[in-house]
Structure formats: C-alpha cells, structure tokens
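Sharing a structure, written as structure tokens. Questions coming.
One protein chain is absent from this view; the other protein chains keep their places.
For reference, chains read A, B and C in written order, and residue numbers begin at 1 within each chain.
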Amino acid sequence: MAPEPALRFANTDAEVPQSDIGRLTIHCADQPGIVAAVAGFLAEHRANIVELGQFSTDSEAGEFFQRTVFHREGLAQVLAELDRDFAEQVGKRFDMTYTFTSAATPKRVTIMVSKYDHCLLELLWRNKRGDLDMNITQVISNHPDLEADVASFGIPFIHIPISKATKAEAEAQQLELLQGKADLVVMARYMQILSAEFLNSVGCPVINIHHSFLPAFAGAGPYLKAKERGVKLIGATAHYATANLDEGPIIEQDVVRVSHRESVAELERRGAEVERSVLARAVQWHCEDRVMTFGNSTTIL
Amino acid sequence: MAPEPALRFANTDAEVPQSDIGRLTIHCADQPGIVAAVAGFLAEHRANIVELGQFSTDSEAGEFFQRTVFHREGLAQVLAELDRDFAEQVGKRFDMTYTFTSAATPKRVTIMVSKYDHCLLELLWRNKRGDLDMNITQVISNHPDLEADVASFGIPFIHIPISKATKAEAEAQQLELLQGKADLVVMARYMQILSAEFLNSVGCPVINIHHSFLPAFAGAGPYLKAKERGVKLIGATAHYATANLDEGPIIEQDVVRVSHRESVAELERRGAEVERSVLARAVQWHCEDRVMTFGNSTTIL
Amino acid sequence: MAPEPALRFANTDAEVPQSDIGRLTIHCADQPGIVAAVAGFLAEHRANIVELGQFSTDSEAGEFFQRTVFHREGLAQVLAELDRDFAEQVGKRFDMTYTFTSAATPKRVTIMVSKYDHCLLELLWRNKRGDLDMNITQVISNHPDLEADVASFGIPFIHIPISKATKAEAEAQQLELLQGKADLVVMARYMQILSAEFLNSVGCPVINIHHSFLPAFAGAGPYLKAKERGVKLIGATAHYATANLDEGPIIEQDVVRVSHRESVAELERRGAEVERSVLARAVQWHCEDRVMTFGNSTTIL
Partner (left out) sequence: MAPEPALRFANTDAEVPQSDIGRLTIHCADQPGIVAAVAGFLAEHRANIVELGQFSTDSEAGEFFQRTVFHREGLAQVLAELDRDFAEQVGKRFDMTYTFTSAATPKRVTIMVSKYDHCLLELLWRNKRGDLDMNITQVISNHPDLEADVASFGIPFIHIPISKATKAEAEAQQLELLQGKADLVVMARYMQILSAEFLNSVGCPVINIHHSFLPAFAGAGPYLKAKERGVKLIGATAHYATANLDEGPIIEQDVVRVSHRESVAELERRGAEVERSVLARAVQWHCEDRVMTFGNSTTIL
C-alpha cells in the first residue's frame, strides 16, 4: 500500500498524516469574539491550529471570512461530531456559513475541454506528479482530438459532440455524467458557452480560464483584439463561471510582457503559458478550500 | 565648464562626447535594400553605427521602421549636410519619413499637472540626477498646490485655473505658453481632458498616464472600478493623447499584484508606484527617439 | 489641529481613529491553545480583531509567531493595563515574547546616508505624502552633499565625516545622536561598515539595503560583479544589519531584468529603482510591526 500523503510543515518538512488534517472555512457578519470562539472550540476539541487566514471587510459592519487548518489526531472518527458540535456551540451564535473538510478527501474534479491541450495537460501532469491534490474523475470534450493524451493518464475521456441543434441534449448528457463525479468542474479552454440552465443545475462550482486580462478583451478573439489595441502585456484570468459570460468572480490573473514584434499566433503561444499557470493556481487554491466568494469578488485565504 | 554628458557603451563604460552621437529614425514601406542603403550612406559619411533597431510588419508588403544611433566626429558641423544628402541619396528613393537628431540636444518638455505630485516628482527627480535626459522648460497646472515642489527644482511653474466656463480661454493661454517651449507635452496626472482643438493646435506629441491597465477601466475612477471587479492585478498605461480619450497609441504598461485586502485608497497608493515608473519609461523612450507610431500602435526600437 | 490619521478598512475605506488601533506581536514555542488564549483575552478586554497573521514552523515542536491588529475604543487609556494583564493571563502560561504597540505612535527613525540620494529621497517623500508612517527624527551623513535635500523636508541633517583614523570617534558621536531618537536606524546606501561595537550599542534594529540579490554578489561593487558574471537579472536586498556583513536576516528582495546591453553605469541606474522600492517596503513592514526574526530568517506577517 502506498504511503498516505501528508502535510509538510514549513521550515521542517516534518510530516503528519493527511487524514489528521482538517480545514474549517467560515463566513458571517463581522462582530467581536469570532476568532476567540472558533479558536476556543478547536482547543477544547483537541485540534491544534496549523494555519489561520482571516479577513474582514470592515471591523464595524463588514463581512468576516476565516480559513483554519488544524491537526486533530483521529480526525476521521470525530469529523461528523465536530461539525455537529460546532453548529451548536459556535455556528448558530454567529449565524455562520461554514464547512469542515478533511485534507485526506481530495475534491472530485471533471475537466471539460475542446481542442487546445495546454491547460488540460498542465492539470493532468501536476496532478500526476503530486503537486495538485484532486481526484480527476473524467474529461469531457466536444471533440475527439485529445482522447489519447487523456488515456495515457488512465483517466476516462468522454466525447460528446455539440452543434447548435444538439446543445440542449448534449448539456443534459454532460449533467448526467457529472452525477456523483464532480465537486468542481474545470473548463480548461472549453470553447462552448455553458447555458444558464446548465450552470443552475450543475450543483458545484465551475472554474473557467479566459485568455485575457479581464475585464479587458472579454468575449471571443482576445489575442487579436490585444494585437489591434497594441497592448504591451497580455494575460489570463481564471474565474468562476456565471450566466454572465466572462463576468464571474475572478480567482487569479497574471500577465506576460509582449511588444510590437509578436504576431497574433505568437501572442497565443505566449498567452498559453500564462493560461496554464493561472488556471493551475486557481484550481489548486479552490481544492485547498482557500477561495471564498462574496458578491462578485473572491477572498483568497 | 561642466564636462559634456556622454554616451556610455555597454560593456566598457567607454565614453564619447554626446555631441558626436546622432540618431536617425526612418519609416517607409518595406522593400529590399533599405538597410543596405542606410548603412551604406552612413559608412560613406564616416558615421559608425552604434545601435540599430529595425522592425518590419511584413517582409512582402509591410511597414518598415528603423532607428540607428551613430557616432560621427564633428557631428554638429555636418548634421544639416547629412540631412540634405540623405534626402537626395536615400530618402526619396524609398519614399521615407525620416529624422536626424543630435543626442546633445535634449527635447524641450512641458509638464502639465493637477494636484497629485507623484508622477511630476518622479520626472523632475530623474531629470535632475541625470537619468532622464530632457530639458524641462516649465510646469503648467490648474491648481497652485505643487508650486513650491517645482520651484525647488528651479523650474518655472505657471498656474492657470480652469473651470467649465474658462476652459477655452485657459487652453488658449496654455497654447501660448507652449510656443517654443515644447517638443513634447507630458500630462503627469493632469486631471482635465484636453480638447480636440488643443490637440490639433499643440504641434507636438502629448503623452498621458492613465491609472489602469488599458483598455480595462478606461475613463474616470479606475481604482474604484478595479476594486468592484475584484481584479488581482492593477496597472498603469502611458499613451499618446488623442481626441478619443484613453484610446491613443500605447507606449508602455505595467502591473502590480493586489488582493482582496487592499482598499481603494491602498490601490491608489500601490498604483501610484506603477504610474510613476511607467510614465518615466515612456517619456525616456520618447526622448531617446525610440517610439514610432503607426495606426494606433507603437513600435519601440 | 490636523485630523488624526486613521486605519482604512479594506473594502470600505471606513475609518476608525488610529489611537484606537493596537498591535500585538507574539513569539513562543508552538503548543495547542495559543490562538484561543490570545483571542479570548482580546475578546474579554473588548478588543475586536481586525487583522490576524500567524505562522508556525512545525505544529509539533516548532516556533509560533502571531501578529494581531485590534480595535479597542479608548486604547490609549488602557494600553498599559492590557500589557500587564496579558503577561499574567497569557504571556507567562506560554512563555511568550510579546509587544503591544499603538498605531498612533509611529516609530522614531534615524536615516544614515552617504552621497547617493535615491533611497533617502524615496523614504522622505513617501513619509511626507503619508504613505509610510514613521517619525524621521534626523538624517546622519558622512558627507555634506545631501544637506539641502533633507532641509527641504524640514528634517535635521547632521554631518559627521569619517576617516579610518576617526571612525571610532565618529561612531561614538553617532550613538550619542541616536539617544532617544531612534526605534529604528535605516542605512539608505550608507557606504560605511558599522562596527560590531556600534551594532552592539545601538539598542534598536538597523536595516540596510544591499545593491544585489543576496547572497549573490555580497561585498563591494555588486553591479560590476553582475556585469562580469553576465547575469540576466539584477536585484536588491533589504536586511537587518549584523556584525557579519551582508549576512543578516533578509526582509525583502526584488529583481529587474537586464541584458548584455547595459553598461555597469546603466545597471546602477536600473538597480537604483529596485533599491528604493525594496528598502521602502522593508521599512514600512518593520514600522507596521510585521517583521519577526528567528535565527537568521524573517517571518513577515
């Protein structure tokens, strides 16, 4: 049996089993005493805080977000109990939204893709070498081109062609495939617009990579638009997909310097590098429960 | 007498007098033999090429741009003759637009500013310490606030208040002040929109700094818009001012990473740092005859 | 009377008086219950946590660091009491090193400088425009060159020449000047090596800016060494000065891209830009009590 993956501590690379590592994310209206209540609860339940990120939009009347990573021996046996006790002892008092997760249970991820391979391969490869902890359950594509690439990673590839006429039917098929297979959907340069109906029914977050520095060059053909406008940097944006195309909450962005010399084709090549690293970071943060959304913004903790 | 500033060569810091350094910029339709003709002309006139930048949008039917820095002993005495000979021997043949300039004649620059000091001070200070070779003839402002700052650099400060009612008159005053005082106008966070009439009459290029990564967040209040959209990078754009606000040819852009934590005020502070370095680079490149515009894009050589 | 500076909250720019904002930094051996104890203490004392940064080198046997910013009405009246109570109720129990500070009491800073003005001016200017909260009490220099620059900011400039023969005497003079005038000393390109005796006696931290990406090119002449080695990036390092030259704990570093084209003089010009932003960030973080040292490393919270 393969050794269990483990959390490595910063300066020492000391290891504890992943199954003893839990994460608690909370969101509520800011008010005095939240940190104390949460930390007190964890201490009483013999859970030691390993990492704590916290953010308040306003100490008087703002929104409060916290992500806590903790170490608790035998966590698997007590996780349900922790959840129940927390609701009673802390959650209700502060009217919190919260989730407990175990670091030993990676998120189930379905990747959707068309013909471009760069974002897909980056995710598959980082996952394979252990840098990006997720459980890739399947890859769904509207083209057959990348079947062999996916097969070489031992991951199911499902080809569902889409035309204008068949779009509703194809989305229904996709939704069926997602049943029990996705805590997250990643559009890794999937070149179809998901309908509002699909997004309403999918039941889990959807991350998209847009090949520009949003809100610049939203919509189709961003590299051509960038060339025509003569910008000196091009970028990529990973965001949660919403019914408003390219307007969902931004998770991560990055840019790379270009000049007058690059053709549109060369901009696409350079942009592809940014796209894959930006998408990989966004997916990683999401899988580590670091991303919390409020309104149309994200808080990364 | 102070020693004359000099061009430093790359690996050696060897020096030759600035007055013997010339620059030739050319623009024409691409066609075979241009580089040979220009280089041949310079060699025959005992001018040694020190730096050569060249760009063609398409070798078959494109636009050709070239910037050549050359060393010619006694340049001051022969500059007019070079110009005349070049027209006859090269310029006409290729139907070129071209200019010869001497590195010993810095451009005359008028800076326009409102209340923010950061871009203005960066330009004044880099100029004073010898990093940005230009002749700042005056600073014109619609507010009196920065008078003392400018005075400490020994540069004339002219206050021309502007209201809706007086705008036409104020611009007329500005144009008069610019007579003989500007090869370049720099809007260093000048918070008024220059009228199309002003831009038509000014007779020299105008560089503006916009406090966002254009085309994202054009118009007023870009940092507030950036906060509302939840972007993860903010930027600044230096561009030539045209009658279409924030749509002129881009010279330089840069960005800095931000997160959910920064308030609009903090975004402004961080953005100010990017604004001043982006504007300083754009002005420097312009003053070194590196920026060539075609259509709505720039070529930086 | 000028309005009191205030803490701006992230999304809202809402303001509370600086005098009601406190900071608590702690360091101790990691052990269960620290966060709960500290948060509980603050809640009981009606102090609301505004910002919390925390780091543990190892949850089992590591070092624990925490920085907490809190809002407490009427803080000035209760700060001494908080400090005393904390010692009894929390500090002793966990064997902590800790400090309480008020955001309304900026650190007293003495800047030491030689002839280069860029780092000095950056600090003076950021301080003047309200971006870098510190109380610059004086500038000490071994050269008279920058006296007028400093005078224009209304800050005392003291010239203490140094030669090999007079170094001990000069350092004694400097130490006397520092009495009651420095919670921090900043070497803003001060081109003398401070003796071990000076560093032992100074009684406050000393931040130095080194003009390379340490540990590359330690010692004198880093830009010449960088040119000779043909590196493609040059950098700057802000670190706490220790008796081992250029080997103290690093606070901040940054780099800028260069090529074969830059002369040593041009590397110096580009490096100067990095130096001033790196030093400004390091001084700001120190003044905000964000930097905690352990061994030869820093933790920035």
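Quick note on the criterion: a contact is a pair of C-beta atoms (placed from the backbone, for glycine too) under 8 Å apart; a residue touches a chain by one contact, two chains touch by 3 or more.
Please read these numbers as outputs of a predicted model, since none were measured by experiment.
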Among the options B:50, B:76 or B:218, the absent chain makes contact with B:50
Have a look at C:24, C:250 or C:283 and name the one touching the chain we're not showing. C:250
Even though one chain is hidden, which residues of subunit B still touch it in the full complex? 9-12, 14, 16, 32-40, 42-43, 46, 48-52, 54-62, 71
Which positions on subunit C touch the chain that was left off? 55, 213-217, 228-233, 235, 249-255, 259-261, 296-300
If the missing chain were put back, which residues of subunit A would it touch? 8-13, 117-118, 121, 125, 129, 131, 152, 227, 260-266, 269, 272-273, 277
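The working rule: only the chains that are shown with their structure count from here on.
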Counting only C-beta pairs in contact, which pair of chains has the most of them? A-C
Specify, for the interface formed by the sequence copies subunit B and subunit C, whether it is same or different in terms of residue numbers shared by both sides, with half as the dividing line. same
If I average the Cα coordinates per chain and compare with the overall Cα mean, which chain comes out closest? C
Turning subunit A onto subunit C by a C-alpha fit takes a rotation, in degrees to the nearest 5, of 180
Chain located farthest away, centre of subunit B as origin (C-alpha): A
Distance-wise, how many Å sit between the C-alpha centres of subunit A and subunit B, to the nearest whole number? 43
Rounded Å distance, subunit B centre to subunit C centre (Cα mean): 36
Residues of subunit A touching 2+ other chains? 55
